[in-house]
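Here's the structure we're looking at; comments come further down.
What follows is chain A.
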Amino acid sequence: MEITFYIAATVAVLATVMVITRYNMIHALLYLVVSFLAVAVVFLTMGAPFMAALEVIVYAGAIVVLIIFVIMMLSLTREDVEQEKAWLQPKLWIGPALLSFVLLAELVYLLAIAEVPTAPSVASYVDAQAVGLALYGPYVLGVQLSGILLMAGIVGAYHLGRQKKKVIHRFLQQQEPQKERSAAL
Partner candidate 1 sequence: MILVWLIVILMAGGVLAWISGKVNRALPRWIALGSVLAVFGMTLYLWLSRPTPMLGSPWLVQFDQPWIPQWGIGISLALDGLSLLMLLLTFFLGLLSVLISWREIQSKVAFFHFNLLWVMAGITGVFLTMDLFLFYFFWEVMLIPMYFLIGIWGHENRRYAAFKFFLFTQASGLLMLLAILGLYFIHGNQTGIYTFSYFELLNTTLAPEAARLLMFGFLAAFLVKLPVVPFHSWLPDAHSQAPTAGSVILAGLLLKTGAYGLLRFVIPLFPTATVEFAPWAMLLGVVGILYGAMLAFSQTDLKRLVAYTSVSHMGFVILGVFAFNEWALQGVVMQMITHGLSTGALFIIAGFLYERLHTRDIRQMGGFWSTAPKMGVIAIIFVMASLGLPGLGNFIAEFLTLVGSWQANNWLTVFATIGIVLATIYSLRIMQKIFLEANHLEQPLADLNAREMLIAIPMVTMILWLGLYPQPFLETARPSIQEQLQAYSGSEAKKEPIAQANVTGEPAIPEKTASTEKPEESKPYSNLQILKSSN
Partner candidate 2 sequence: MTAIPIETGLLLAGVLFMLGLISVMIRRNVIFMLISVEIMLNAAGLAFIVAGSHWAQPDGQIMFIFILTMAAAEVSVGLALILQIYHQLKTLNSDAANFMKG
């Protein structure tokens, strides 16, 4: 079981690294799927099979598909890949990576010094029934809030995604002549 975890963890990290280094979005998304699947395996090894299933269905399934749909709607071409390549210059990596590593180092340090109490001896397997009971027991308020959130998300997505007749934002209206001028230059 432990070895499964480590393999899955390695796959997840490697796949994620691949995601963040790709220029082509579709490639990146495929690696993302891999990463999500690997994390799902980690969930299994952690004794959370239901969550693993959800991870596969919602993340690797629904969300990624949604993104792919959008990419398809935008009909990206080879130029976009080139564009991406142009944006992602190596020197850009330095700063963010440094910051992130400092943060990671601090996290590791915190983990190292933390005195983690020993886990209870019983199996760490938590089945879906327990989750369901807890979810609709003490956490029912959270469920309702999530419902509202999703509702808001749907309404928001509908509202934002609607193709209105070209309403240009007032900032853009002011910006437009400037753009033309810079283009002329």
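Basis for inclusion: all candidates are chains of the complex that A comes from, given by their letters.
FYI, contacts are C-beta pairs under 8 Å (C-beta built on N, C-alpha and C of every residue); 3 or more make two chains touch, one makes a residue touch a chain; residues count from 1.
Note that the structure is predicted; figures quoted are calculated from it, not measured.
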Touching chain A in this complex is which of 1 or 2?
2
Under the stated contact criterion, what part of chain A meets candidate 2 in this complex?
1-2, 5, 9, 12-13, 16-17, 19-20, 25, 28-29, 32, 35-36, 39, 42-43, 45-48, 50-51, 54-55, 58-59, 62-63, 66-67, 70-71, 73-74, 80, 84, 87-88, 92-93, 95-97, 99-101, 103-104, 107-108, 111-112, 116, 119-120, 122-126, 130-131, 133-135, 139, 142, 146, 149-150, 152-154, 156-161, 163, 168-169, 171-172, 175
